[in-house]
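The structure appears right after this line, and notes come after that.
Excluded from the complex is one protein chain; the other protein chains are retained at their positions.
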Amino acid sequence: MSFFDLYMNRNPLITSSDDDTEPVATVFGVPFDSTHSYKPGCRFGPDSIRDSFNNIEIFHPDLQVNLETVNIEDLGNTRHTVVASEMIDMVKKITTELVAKQRQLFILGGEHSITYGTYTSFPKETGYIVFDAHYDLRDEFADIKLSHASYLRRIVEERGSENILHVGARAFVKEELEFLKENNIKTISDREIRDGKGPRLVKEYVSTFDSIYSSFDLDVLDPAFAPGVGNPEAVGITSRELFDMIYPFQETKVIGADIVELNPYHDNGSTASLAAKIISTLIAMNLSPNQ
Amino acid sequence: MSFFDLYMNRNPLITSSDDDTEPVATVFGVPFDSTHSYKPGCRFGPDSIRDSFNNIEIFHPDLQVNLETVNIEDLGNTRHTVVASEMIDMVKKITTELVAKQRQLFILGGEHSITYGTYTSFPKETGYIVFDAHYDLRDEFADIKLSHASYLRRIVEERGSENILHVGARAFVKEELEFLKENNIKTISDREIRDGKGPRLVKEYVSTFDSIYSSFDLDVLDPAFAPGVGNPEAVGITSRELFDMIYPFQETKVIGADIVELNPYHDNGSTASLAAKIISTLIAMNLSPNQ
Amino acid sequence: MSFFDLYMNRNPLITSSDDDTEPVATVFGVPFDSTHSYKPGCRFGPDSIRDSFNNIEIFHPDLQVNLETVNIEDLGNTRHTVVASEMIDMVKKITTELVAKQRQLFILGGEHSITYGTYTSFPKETGYIVFDAHYDLRDEFADIKLSHASYLRRIVEERGSENILHVGARAFVKEELEFLKENNIKTISDREIRDGKGPRLVKEYVSTFDSIYSSFDLDVLDPAFAPGVGNPEAVGITSRELFDMIYPFQETKVIGADIVELNPYHDNGSTASLAAKIISTLIAMNLSPNQ
Amino acid sequence: MSFFDLYMNRNPLITSSDDDTEPVATVFGVPFDSTHSYKPGCRFGPDSIRDSFNNIEIFHPDLQVNLETVNIEDLGNTRHTVVASEMIDMVKKITTELVAKQRQLFILGGEHSITYGTYTSFPKETGYIVFDAHYDLRDEFADIKLSHASYLRRIVEERGSENILHVGARAFVKEELEFLKENNIKTISDREIRDGKGPRLVKEYVSTFDSIYSSFDLDVLDPAFAPGVGNPEAVGITSRELFDMIYPFQETKVIGADIVELNPYHDNGSTASLAAKIISTLIAMNLSPNQ
Amino acid sequence: MSFFDLYMNRNPLITSSDDDTEPVATVFGVPFDSTHSYKPGCRFGPDSIRDSFNNIEIFHPDLQVNLETVNIEDLGNTRHTVVASEMIDMVKKITTELVAKQRQLFILGGEHSITYGTYTSFPKETGYIVFDAHYDLRDEFADIKLSHASYLRRIVEERGSENILHVGARAFVKEELEFLKENNIKTISDREIRDGKGPRLVKEYVSTFDSIYSSFDLDVLDPAFAPGVGNPEAVGITSRELFDMIYPFQETKVIGADIVELNPYHDNGSTASLAAKIISTLIAMNLSPNQ
Partner (left out) sequence: MSFFDLYMNRNPLITSSDDDTEPVATVFGVPFDSTHSYKPGCRFGPDSIRDSFNNIEIFHPDLQVNLETVNIEDLGNTRHTVVASEMIDMVKKITTELVAKQRQLFILGGEHSITYGTYTSFPKETGYIVFDAHYDLRDEFADIKLSHASYLRRIVEERGSENILHVGARAFVKEELEFLKENNIKTISDREIRDGKGPRLVKEYVSTFDSIYSSFDLDVLDPAFAPGVGNPEAVGITSRELFDMIYPFQETKVIGADIVELNPYHDNGSTASLAAKIISTLIAMNLSPNQ
C-alpha cells in the first residue's frame, strides 16, 4: 500500500472515510451565475458547500445513521460557460446519465436556473418540491427567457404544474401571481409556515409520491440564517422551520436535490453550514433503517 | 423620444419605473455620523439602503399595492458636514420645506441625532413612535449635548413627552431611566414584545393620532437580523416582531419616517434589505385602498 | 492629580470607571487556538470581547446593578505558545493563584481546550455547566489527545462526571455518544431547549451546588446569533434561549466562567456583543442585592 | 432660492460644485458583467468610481486647472440586462447620441465588452489606445462570441486594426498572439514599459491623431496598485508608469474614455481612487489652457 | 515570584520583554476621528498599530540595536470624545506632562488633527517634519475650523512656518497652495521624492535642528503600500522612499513622533506593519550607539 492511500485525500472535493465501497450518493457542482440580476457570486457556491460538508460531524443519532463510514462520490464541477442554454444542455445530459444509475443525486449551484436542467431529467412522475422566497415565474427578466427568475415558469410550460409544490414565497411581482393562479400551482405560504402548518402540509404532499426531487433556494430562509445569497429578502423563515419541513421527506424517497443561490461573497459560513446539513440530512434519511 | 429615456435610469439613486407621474413619496439621505461613539460608518447608510431598495420586489399582495408602477422622488444626500448643529439646521430647513408639500417623507440616516432635526419639523400634533434598543436620553455624551445618545432628550425638552412612544429598549444607563420616569415617557418594553403584546400596544397608541412620524433605529433588532449597526446590542427582537408592530400603522397615516444607524461596514446585506422593506411597506400601506 | 488619571484609560484592556475600589471580578485572556481543526482565529477572541465589553451599556435594571461604578481587573493575555500542554500548565498555575483570591473569575478564549486548565483548578465540589453544540468527548483528534475536541473527556477522566452538566449538543460522532452514556454525563439536549425545558432543568441542576463554574462555547448558539465561531453548526439555539438558561444561575454562585471559541475572522460583531453580555450579566448577578 | 439648492446634492451620482454652467464632460455607467469568467462583480464598478471621484481633491497645479469650479454631467447607469448583445445595442445608441453633443465622454464599466459598443460609436478616424494586461482577442470564450475576452477581436473585425494601439499585455493564449500578428496590431509591451519606453511610444502614436478614445482595463496595473479587478494578473506595471503614459495624451484630444473591470468585491479603495484620478486627469488635460 | 510575572503580559497593550528597566520610549493612543470627511475608522488605529508592533521582529542589525531587551511604556488610549476642541485640550495637557519627562514620545492616531495638540506642546525650537499626501492647510472644512484638513494651518497661525518642512503633497486645493506660498512653508514635493532627491533634502533640513518632531500621515504612501487610510490618494511614494527619508533623522534627535490616519477598516495588515516599523526604527535610531 502506498502512503498516498494512507495520507492523501482529494480534498477540496467532498471526501469520504471509505472510498472503496459503492457510493451512497453522487454530487456535482454547476458554478453558473451569469443571469444573476443583483449580487453575482453564486458560481463559487459549490466549492463553499464542499468545504463546509468536509468539516461537519455527520452522525445522525435520531436516524441511526453514521455518514462517517459511507462513500459519497463527488464528480467535481461542470466546465465554465456563461451561456444559460449551453449550461442547461450540459446539465441535462449529465443528469440524465446519472439518473440512470439510480443513486441519490445532489446538484450544487450556482443559480436557480440550473434546476430547469436537472429536475426535467428525472422521470415525469417525480414530485417536485421547491423552497424559495421567490416564485421564479417571470416570463422574461433582464432580457432573457431562461434565468433564475423564470426557471420555474419554463418547467411548468414543459411539464405542467401537477407535480409541483412551492414553499415559502414572500416576494414577487404581479405577473408571477397571475401565472401561479392560472396554473393552479400548489403552495405553502410564508404565513402558513409561520403558523406552524408547514410540516403537516409537506407531509401530505410528499406522501403522494413514490419519489421526489427537492430544490433548495437558500433565500427562502431569513437572511439572519442565510445571509450568503444573491437576493436577500428580509423577514423569512427560520432554519428550524426549514428542517421541520425536511424531516417529513421520510414519507417518500428523495432521489435528487439541488442547493442553489449560495453566494460565498456575502456569507460568513452560516449559509454554507446550512447547505451542508441539508445534504447530510437527506443522505441519512435515505439510508435510515427506519425508512 | 431619446434613447436616454429608454435605457438610462438615475440609479444609484432610488429609481422608479414611472418617472412621469406625481411622486407618492420623497426620500433624502443624511450621511452624518460624526458624534458616533463606537463603530462609525453609518454615513454610508443612505446609499446602501438605496441599493437594496432598487433590488427588492415591491408588490404587496396583502395590501393590493404594486410599487412597480409608482414614482418615488429621491433628492439625494445633504452636503457633508461634521458639525452636529450645522447638520440639524440644514435638516430642519429641508424637512420644513418638504413637510409643506404633504407627501410621505423618508429620511435615510446617518446616526439617530438627525431625528432631532426631522421630527421637530413636523406639526406638533404628529405622533412619534421610535424603535430603538436604547433610550438615547443621556444629558450629554462624549462631551457633546446633541448626539445619537441624547437626541430624544433634546426632543422631549423641546416638545414634551406627550406624543412619544418608545419601543424596544434593552440597554441603557441609570440617568436615562430616571429621565424616562420623570417625564412619563410611554414605552413598550423588550419583554412586552417578546411576550407578544407589541402589536396590540402599538395599535392602541397609533390609533389616537391622525398622523404619525416613525423612527427606526435598526439596532432595536437582534444583531442576528440587523448586524450592520454601530452599536450592536445582543438579544433583541426578531424581524417578524418588528413588522408585526409596523402593520398596525394602518390605523393612522405615516407622514414621515426615518431609518437610522445602518452601518454598511458591518452589514452583510441583511440589514439593508430590512431597511428597504420597512420603506416599501410604509409606502404600500399609505397607498393601500384598504386604508 | 495628574492629567493621566483624568484622561487616560487602559483601553484596549477592559476598563472600569472606577479604578480605585476593590475589583469585583478578574479577567484574563488565553489567545490559544493551535489545535483548531477547521477555521483558526479564536486566538484573537480575548481582545475582541474586551473591545465589545468596553462599548456596551452595563446597567441592569432587573438586577438593580450598575456596573458603571464598579472595578473590573483585567490582567491581559497569557504569553504566546503553540503547545497545548504548555498552555494548560500555564493556565492551571495562573488560575490556581487567582482562585485563592476568591474573586469572580472570567477566562476569555481561545479554544475550548483551555477549560481543561481552568475548571480543574477550582475546588472539586464546584459544579460544571457547559453550553456547547459539541460534546468534545473524542479520545483523540487530529493526532492529539488534548484538544478542543477532547477536553471534556480529559476532565471526566480526571474528575469523574458527577458534577458535570452538558447543555445544547447537536453534532457529534459515535464514540462521543458511547463515552457519554458509559459515564452517565448529565445533559440538556437541543430538543429539550427548543421545547422550553432548558431554564427549569438548569435551575434544578445549579441549585444543588454552592458554587459553579460555567463554560460557554459560543457555537452552542445558532450561527445566526453567533457567526463568529470556528465550527459553525447549523440549526442551534437562540440567544434568548441561552440567556433564559443563564438567569437561573441566581440560584447559586458563579465563581468562574469561560467564554471560548469566538473567532473574530468570521464575526460581524454579533458574537462579540453576546460574549460581552454574558460577562456583564454574570457579574451583575453576582453583585445583585437580590442574591 | 430653496434650501434644496443650498444643501442637497445628487450624490451618490457624481456631483459638481457648479451645476449651472455648461458641463465640461459627461459620464454614464454600464453595470454589466454577465460574461465574466472568473470573479464577477464589476457591475458594481460605476458606483464605486463615483464615490471615489466625489472624494478626491481635484485641483491640478501642473495643468492649471481647478475641477472644483466646473460642471460634470452624470447620467446614471444603463438599465439592467444580462444579455451582451442587448447591452451593446443599448450602449451604441446612447453613445451615438452623446457623441453628437461633442462633449468629452466617460463610460464607467462594467466589463471590457462594453467598449465594443462605445468606441465603435465614435467617428472612424478616432485613434484607439487601450491599456490591458490581456489582448482580449479570443475568437470565442466560455461559449460566447462577444465577451470581455474577445471584444477587441470584434472591433478589429469591424473596423480593422489601423487606428489601434494596445499597451501592456502580459497574459494571453496562442490564438490571440496569432491574430495579433496577422492583423499587425500595434503594441507597447510590458517589457517596453518597464524599460521606460512607454511615454515616448505613446506620444508618437497619439500625436498622429486629431482625437483619441482611450480604454483603461485596470488589470493592466500590478495587483498591488489595482487589486480590485476580476482577473488579477501578477507582475504588472506601476501607477506611475501608467500616468506617465497618460500625460502624453496632451498631444491630442481625448474625446472619449472608458474605465473598465473595476471589481469592488476585491478592492480596498486603491483601485477606485486610481480610476477616479484617471478621469480627473483626462478632464483637466482637456480643459488645460496649455493645450 | 508570581506566575503572573512569568506568564502574563499586558497585551493587547504594547508589551516589552523587559518591564523592569527605565522605559526608552512612551506611547499613547488618541482614538479620535470625528472630523473625518470620507472614510471614518482611524479611531481604531492605535490598537491596530499595537497589535502589529507586538508581532514584528525588532532587532536592527545596521543600527546595532536590539529592541527585544528594552522597555517601552504604553499608557493606553485617551478617553473617548467626539469634540475636537476637547480632544486637543486633553492631548495638550497629557503631552505637556510627558514632554517634561524627556523620554522619546509616540502618539498613535486617530486623525491628523491630533498633531495640533501634540507638536505644539513641545519646545518652540523643535523642528517639525510632516509626511502627508495633503497639505491640511484649509481654513475650514465641513463647517469646522479644527480638523484633519486644517490642522497645519492652525499650527502655522500659532507658531509660524519657520520650523516646518512638508514632504510628499500630491493632492490639494487652490486655497492651500496660496497659504503655502504666502507663508513660505518649506516642502519636498512628490516629484522631488520620485527623482531621488528626498533623502538629501531631508538630511539638510533635519541637521539644522537639535531635536525634531515628526508626523506621519500614512496616506503619503501609495495606496499599494498603505491601503488602510481614510483618504486614499492614488500614485504616491513607495515604502522604500519613505524609509530612505527616515534614516537621515540620525542627523538629529527625534523627541516625538505621531503616526496618524491608519484606518483598520480598509487595511489588510500592510499599513499597520508599516506603522509599526516606523516606530521601531525611530526607537532604534534613538538608542543607536552610532548616534
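So that you can tell them apart, the chains are marked A, B, C, D and E in the order they are listed, and the count of residues begins at 1 in each.
The rule is simple: contacts are C-beta pairs under 8 Å (C-beta built on N, C-alpha and C of every residue); 3 or more make two chains touch, one makes a residue touch a chain.
Note that this is a predicted model, so its numbers are computed, not measured.
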item: Neighbouring displayed chains - absent chain, whole complex; value: A, C, D, E
item: Residue touching the undisplayed chain, where the options are C:H36, C:H112 or C:R154; value: C:H36
item: Hidden partner chain, touching residue among E:T96, E:S211 or E:S273; value: E:S273
item: Of D:E111, D:D222 or D:E261, the residue in touch with the unshown chain; value: D:D222
item: Residue ranges of subunit D at the interface with the undisplayed chain; value: 37-39, 134, 171-174, 177, 194, 222-224, 227-228, 231-235, 266-268
item: Interface with the unshown chain - residue positions in subunit C; value: 33-37, 40-41, 43, 80-83, 86, 142-144, 147, 265
item: Contact footprint on subunit E, counting only the chain that is left out; value: 55-57, 59, 61, 66, 68, 222, 224-225, 239-240, 243, 268-270, 273-274, 276-277
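The criterion applied here is as follows: only the chains that are shown with their structure count from here on.
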item: Contact distance in steps, from subunit C to subunit D; value: 2
item: Joint neighbours of subunit C and subunit B, given as chain labels; value: A, E
item: CA centroid of subunit A to CA centroid of subunit C, Å; value: 37
item: Multi-chain contact residues (two or more partners), subunit A; value: 37, 222, 224, 268
item: Chain-level touch network, classified as line, ring, star, complete or other; value: other
item: Interchain pairs in contact, sorted by label; value: A-B, A-C, A-D, B-C, B-D, B-E, C-E, D-E
